[in-house]
Every structure is written in structure tokens, then in C-alpha cells.
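Below is one structure, written out as C-alpha cells, with a few remarks after it.
Left out: one protein chain. Kept in place: all the others.
Up next, chain A:
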Amino acid sequence: MSSSTEPQVEDATREPPSPPSPTASFYDMSDDEEGGYSTIRHSKSGKGVKLLYTKSKVYVHPSPSARDNIPGYVAVMQQKPARDLIASPPTSPGSSSSVGRRAEINSLLLAWVPEKSLGEANTIYTKVESNDSGEPPKQSHLVPAPPVTTSHSSSVGAYAFAIPVTDIFSILVRPPNTGWWFGSIVINTRAGDSFPALFFHDSECQSTIDQRKKLQRENFSISGEDGEGMFWGGDEVIRWLKKFVTVERSSQEPSVYLIEPSESDRVGFGSAGKPTPDKVRNVLEGKHKDDPAQPRKGSVNDGDPVMKALKQARWSFLEKMSQVTTFTRRTAQAVAENKNLPPQVRRLMQDPQVQTVSDEFDSARLYLARWAMGIAEQSERERSQRIWTAKDMLEMEETGVGEFEVLDMEAQDLSLMDKRKPVTVEEWNGYFNVGTGVLEKTPDEVKDRIFHGGLDPDDSVRKEAWLFILGVYEWTSTKQERHAKMNSLRDEYIRLKGAWWERMLDEQGTLEEREWWKEQKMRIEKDVHRTDRHIPLFAGEDIPHPDPDSPFAEAGTNVHLEQMKDMLLTYNEYNRDLGYVQGMSDLLAPIYAIEQDDAVAFWGFVKFMERMERNFLRDQSGMRLQLVTLDQLCQLLDPKLYDHLQKVDSTNFFFFFRMLLVWFKREFSFPDILRLYETLWTDYLSSNFHLFIAMAILEKHRNVIIDHLKGFDEVLKYVNELSGTIDLPSTLIRAEALFRRFQRTVEAIDRKSSFPGMPKPELRQRLPVPPPTSPGVDGRPRRASQAATGSSAGASASGRAPTVGDHVAAGIGAQKEKVVTPELRALLSREVPKLDKQEVKDHGGGVGA
């Protein structure tokens, strides 16, 4: 019996510590003949294990594609340490002392072996499987030992694994539902690990078919273990285990079978006591309930409770890959009706509120798509423990599963390099000359650090560092210069603030101006009271409102809200061509929260606004430009997704409007926004890196969008509801991977076209002239329908700002040829696109115009 797995054989009795007694043997328990056992002694010691039970056509489903399913055998094996075999003859029957029993259990393994790796042992597996006595075979059948593990990360996938039964905490059992899903089991270890689900393809499994026939003959029934459903492969596994160990089905959690439960486990899951949410979660997460890391209070309570609970659904998590891409209405219903769904989830599905959602198929599809995505999101967080390695991903690439996964692989690689810590205040101070306070690194080195590691949220480093990355301070400045600069900025702020204050008192200016100003004041007031009020800084209502006529006079206010209003009114005065526009309060709040000094925050905001002005123009030309650029980026990087978006009328990319307008402020938590903004402010890779963040978010959800979203409204709703669910660190990594891919693609296209005089990237982006007529019923700019060959050069040289229509390379749609438009090329630039004064005057829509 040769086997490549031999060298990996571990001594399964190494843990738990209690060593097997010399008397240990399966036959101590089973009254079997000693003769059979002697075979083991004759064998090459320790090189084989005794196959007691096995069942074929048990699959691992490593990917959504059925093609990737790996057939194998599930088996109960008995391992006998070599020293025992040699040292001690089996003892006489009847010595079933607890020591003996313990030891005997210690030698048992629950294993899964892929068909392909069986080799010669194939015939033995077949033989043992066909033994229909219900007892282990009398004869010893030795097979190569699979590698023994207690955690799956190392060996699971295409490889066999075996878990000592003593290390199993519980087994989750989900019976099959004909036509809908295969029955499956998940092994949870005491260490808190879960092995991938094993799926029983009963209809292919001869032994199961035979057993069903036999049951029908003998009992006129083919119901299984619990008398509930049809007998299936998983029933057998539970029956086998019951021969050797205590297996208790939790009455509270009918899908959970506890293996050798302790008294406290029994109380937790069994007959006594009600399950608490924590207990349920422990089970769902495969955690031992005594795990000191539990419970994680609080984390479950925020956000949509339904989503949170569903995310906890371990079952779905384990089947995530198949569910994410194959969710259909039928499975949706099946899930809702499935008795084996964790009660927590089932209850929620039965909740009338949720039920109405499910009844309504269109909304249900969105809802379930989100659910499936939540599961995928969780899997991403736990990716390091999953069986998905970069190698698997590569293999998937070959089998053509899609670019999505490949991208994730790239992202993973980056993440490995990226284990960089945030910049602390000590590190930051170390960048500067102690005497002069001049930066002793290059700005790029500092930006690299901030881009990849962020600034430490727990110390004061942001207060100063932000002023550099926002451009309030020059990178080359001395400490003294900065000091002087800040003093003059403070004076200037006070002057500007005084100006509108006077305006308020004197009512100067034209009637129109005064009207505008009053309106703006009102707008700012309303918006400040609606901005980030959940942040403690802005939450209070502890001082009376200074203006008793304000609609907020009753509610009260706090000093920070009042400072916010002052800063925004000052900005409204400072930039009269544009004035205050909704969304600006969202952009100011993070800066103020960090600086907590109105003058400093004001100037930080002014600098931020220099690049954001284009988002707020009256004619929306700046937003259009970005949405069009995103449209082109999507065409270039993910044509398949783009095709789908086209089909569902969503290529206006309006569903990204909110994200782009206020830089994802409404999508991430406040602390995440701080990290995101400082990353974007560095312009380290691109001054338009926010578009890659957008693309990263889109890519993450592209499968759900393609598979489930059938209309513009569904896309909008789905994307809007991502708010609060997006994981920032992985998004940043994915965005970087996308940028690199974009860069390579552009280089490749340039090489291919070997166009000698490629137009230089336009560093200062110009705004597109708004479409001559109204933007069209769908709100998107009109496009040139004919190929604009050699698109960019002419338009930009003529001095006329090119229209969007000029730029969008037709040709992309027509010939599927990849074209780098000027908008796309501009994404390679690190220079911040700013408007000139005149442009703001022309398009701003403020009172200065």
C-alpha cells in the first residue's frame, strides 16, 4: 500500500493530552473478535489506519461552479499509535472502563478523502462502503492515513483531512432538499475552527441508494435519523459516531449535533435553558461556548439587525460561493422555509416585516442579493482562514471563472506587502529636523507612508499632518514659517468672518444679494443641524440657540455646530462665485473634528474645496465629467459589467453621484472617512484616486449586480444601501490593485498602438461644456454616436473645452477596441484638477457670477 500521504501522518493522540491506555482498542467496546485486530499488528506499524465506515460521493464545493466540485469519501477511521500496537496485545473484552473508552475515542478519526487520491485503497473503500451490517467490518481494512489536522487552513482543498473525533465540538447537519440542495455537514472543532461543508450527493451514492431500499423493505419508510426527512448520507455519519461517542442533538438548535458535550454544553444547547443570542452565534460560528473571546457584545447591535443576523448565518457563509452566484427565487424561498436554518435567522424571515419583503419578489431579490453579498463580505474578512489561497485563485483564472477573483488575488498580494502600520506622532515628528522643523524626507516618502498606512487615529498626528497634505502648509517650510503662516491665516479668518457679520447687521448690498445671503444662511443652518449629529462632538443641544427665530431655537445647539455655521458662512463669503452648496457641510465636518479650531479648520476646508469645487457647480459639469470618467473606466476594466449596466440603463453612473459628490462620506463610518480622506489627499497614485475607490466598490459587487439587478432603480437602491457595509481596508487595497491594473492596461494599449506622438496627458482637466440641449431624459450627457477618431488632440488644442461627447471614444462600443480617452489618461496624473476663478465665476452659480 503505497501512499504519498504517508509522511504526513501525525500522531493523533498527541492532543488532547490524555495518552491512550495500553488497553485501548475499538474492540474493548464492540465485543469483536480479537483475530481481526491482529491484522493491524502485522501491518507496517503506524502506516495505516483502520477503515471502519465510509461513504462515497461526498463532495467539497470549492467554488460556485459545479465543475470544481471534488468527489470524495467521508470515513470513520481508527488510528492506532505504533508503540501501543507493538507493546500491548489487545486486552480481553469487557474492559470498557472509562479510561479505555476515552482512549478508544482518542484513536478515532473523522476523515474526508478525495477519490482521486485513493489509489490502490480504492477497492478497500468500496468494500467497506458496501458492508451493510451496520457494524464495522469484522476484518480490518487498512488504508493510508490521511493527514490529521485540527484546523482546516493548512490542508483542506483538494487534499484529504482527518480530525480526531475528540477534537470535534459539534457537527452542523443540513439535510438535503430534493432538487434544491444537497444535504451537507460542517465539522466544528473545539478550537473554534470549521471545516468546509461536505455535500452528500445521495443520488450518485450506491450505498445510500441501497440503504434507502433496505429501509423501505424493512420499515416501509425511508425516513432518516430523526424520522423527519428522507434518509440521507449525513444520517449515516451521525449514526456511525453514535457508535463510539455521545452525540446529542441540541433541542434548541436542531441542526447542531454536539459531540461528547460537557455538562455546560448540554445546558447551553440541550434540553435545559433557552438559547441566548450569544449561544446561537457561538454555534453558528462554530465556536466553543466557553471560548473566552466570546461574546462580542455590541458589535451585533449596530446597523440593520436583519442584515447582521443574516451575516451570522454560518450555513450560508460556508456555502457562500455557490450562493452568491446561484441565488434564485426558489432557493430564496427554500431558505426561508428551511427548518435547518438557524432559528435566529428563521425567526427573522418569519417576521411579518421581513415576510412582506420576501413576498414581493422584486424587493426580495435585492434583499437576498444583499444578504449573499454580506456573506461574501464576511468571507473576505475571514479570507486568511479560508481555503482560498492565491493559488486557488490562479487556478480559477485558468478555468475562466472571471476577472473578479483574479483581481482579489492581486489585491491579496498587495495586502501582504502592505502590513504597514499607521504613522504615529513620534514617527511623524521624526520626519522633521529638530532645529528648523524642515522636512527631511521627500514629500513622496511621507505620502507613501500615509497612503498605505494612514495616520494614527489615536494620537494627535492628524492635527498637524493634515495641514500638510491639505496644502495649508508647504512641505518645504520651516517651523517658523508655518508659525507665521498660521498667524496670518487666523487674522484673515477673523477678517472674513467680520465681513459677513457686518453684512448681517447692515443689510448692505443689492436686494438680490441680500436675498441670496439670507437664503444661504438658512440653508447652512438647516444642513449643519443635519450633519454628523451621531458624532459626540456634534450631538449636544446644550446651549440655547443664538437666534430665537431659528427653526432650531427650540431644540438648542452646541458650540461646535455654531462654529460649523460660522465657518460655512465665512466660506460662502470667501467664495462668492460658488457659495455654500449642500454637501459642503459633510466635507467640513471631518476637518473640524480633527482640528477643533475654527480658523485652522476653515483654511483646511478652503484647501479641500479647491479640488472639490467642481463637484458643486451650478451646471453640474464637474460631476458629469467624473461620472463619464467612471463610465469609461468601467468600460475599460470590466466590459462584462459595463454591458450589464448598459442593459439596465445605468451607464449614467448616477448611482455613484452621492459617493463622488462628498467622497463616500455617507458610505463609511466617521473614523473610516478620516482614514479615507487622508489617503485621497496624498494624491500618491492619482489625484483622482477616488474614482478607483468607486471602481473598487463596484467590482466587489459586480457579480451580484450582474446576476440579480434588473433595472436602474434596483441598481440605485442596491448601491445606496451599501452604505455602512463597506469594508474600508480591503477597498483601499482593491482600489490600488485596480489602479495598477489600469496603469498596465494603458501602457499596453500605448505600446500596441505605437502611436509616435501620443497626446500628453492634459494635466489641468477642463470641464466639459454642458450639453447644448437639456441633458436628455436620463440625465446623462449626450454622446457622440460616431467614432471620433484621434479624439483628443484637436479639441484640446483649439482651446475649446472639449465636450464629453468628443471624448468618449466611440469605437469602444463598436469595435470592442480599447481606447484611452483623455479623461482616462488624466487618471494617471497626480496633479490636482482645480478650476480657475473664471470657470467658477461662469459655472458656480453663486452671487458673484
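The rule is short, and it goes like this: a residue touches a chain if its C-beta (ideal position, glycine included) is under 8 Å from a C-beta of that chain, and two chains touch if they have at least 3 such contacts; residues count from 1.
In the analysis below, contacts and distances are computed from a predicted model.
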item: Missing subunit (named according to UniProt) among the choices "Prenyltransferase alpha-alpha toroid domain-containing protein", "LON peptidase N-terminal domain and RING finger protein 3-like", "Rab GTPase ypt7" or "Polyglutamylase complex subunit TTLL1"; value: "Rab GTPase ypt7"
item: Option touching the unshown chain, where A:654, A:677, A:692 or A:739 are the choices; value: A:654
item: Option touching the unshown chain, where A:639, A:729 or A:845 are the choices; value: A:845
item: Contact with the hidden chain (one of A:530, A:640, A:744 or A:837); value: A:530
item: Sole residue of A:69, A:139 or A:582 that reaches the chain not shown, by the stated touch rule; value: A:582
item: Touching residues on chain A - with respect to the absent chain; value: 356, 360, 362-363, 519, 522-523, 526-527, 529-531, 533-534, 549, 551, 555, 581-583, 585-586, 616-620, 623, 647, 652, 654-655, 657-658, 661-662, 666, 712-713, 716-717, 720, 774-775, 777-780, 845
